[in-house]
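As you look at this complex, bear in mind that one protein chain is not there, while each of the others sits in place.
Moving on, here comes subunit A:
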Amino acid sequence: MKTGVVSMHEKIFRKETSDAKERGKIEIDEVSIVFGSGPTENIAVQETSINISPGEFVCILGPSGCGKSTLLNSVAGYVKPSSGRVLVDNEVITEPGPDRGMVFQQYSLFPWKTVHQNIAFGPKLAGYTPSQCDSIASTFLAMIGLSKIAKSFPGELSGGMQQRVGIARALANYPRVLLMDEPFGALDAQTRLMMQESLLNIWSEFGITVLFVTHDVDEAIFLADRILIMSSSPGSVIADLNVALERPRSPEMATSTEFVALKKECLSHIRAQSLKAFEEVGH
């Protein structure tokens, strides 16, 4: 899968040339996140601890409103934990930064920058020379197979293309971890499948840690090494499932017995949650 292009650039531009295996450890340590206070108090995340090893692909799966985005945002640095702390490579997270790449559900490319400029923006902020930024951007455009549209504006692209550019933009900073919040949620089923496969290719090429939020069970199983299932009110992780499916993954696996068994397990956890929530509302 190594194309050579990316690994060459890794050598040239990667700030730490040390082993990729050393980078991208995430520790979520007894994190609680509370919004509001008094009668409007809302415990979005309660005393949650998660450890993610470098290079792991972890999906957070859970119903709407259970606190998935909030938890992810605490790793990104947009939300400060009310208690506990988040560490990436043993550094406590206090604010957003380029060491953590972020891909959003809504299209978040800068509409006034061309595709090329969007990808070159991170390296530019990091202080690379214009020609270095250009060549980084070109490399990543080649990687996602969109060199031909370098000069297009995001508004000219399909949703799937925009998200590919979004991923490339996040990776162009060579971040320690890639944080993705339902990045394919707005795409149609067909595009979604293609995007999942291409994400896995990129991931295997980079060996980067990915924390991926979704509420789609199939998506989580197809992508992840590990699935964390969250429950709502208060948000917390109720199950940590290992996905033992072999890699590279292919869409045909969706009918394999292991896949189906995993899916049943996920669904039963989620159903138990929904039932609980339903009964709580009923009483």
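Following the convention adopted for this analysis, a contact is a pair of C-beta atoms (placed from the backbone, for glycine too) under 8 Å apart; a residue touches a chain by one contact, two chains touch by 3 or more; residues count from 1.
Heads up, the rule we're going with is that contacts and distances are computed from a predicted model.
Colleague: Looking at UniProt, which of "Binding-protein-dependent transport systems inner membrane component", "Branched-chain amino acid ABC transporter permease", "Glutamate synthase (NADPH/NADH) small chain" or "dihydrouracil dehydrogenase (NAD(+))" names the chain we cannot see?
Modeller: "Binding-protein-dependent transport systems inner membrane component"
Colleague: Please pick, from A:I43, A:L87 or A:A142, the residue that touches the omitted chain in the full complex.
Modeller: A:A142
Colleague: From the list A:I43, A:L87 or A:A126, which touches the chain that is not on show?
Modeller: Answer from the full complex: A:A126 touches the omitted chain.
Colleague: Quick one: which of A:P63, A:G97, A:G185 or A:P234 touches the chain that's been left out?
Modeller: In the complete complex, the chain left out is touched by residue A:G97.
Colleague: Out of A:I43, A:L87 or A:A150, which touches the unshown chain?
Modeller: Only one listed residue reaches the unshown chain, and that is A:A150.
Colleague: Considering the entire assembly, which residues of subunit A contact the chain that has been omitted?
Modeller: Residue positions of subunit A that touch the missing chain: 5, 8-9, 12, 76-78, 96-98, 100-102, 104, 106, 108-113, 116, 121-122, 125-126, 131-132, 134-136, 138-139, 141-142, 147-156, 169-170, 173.
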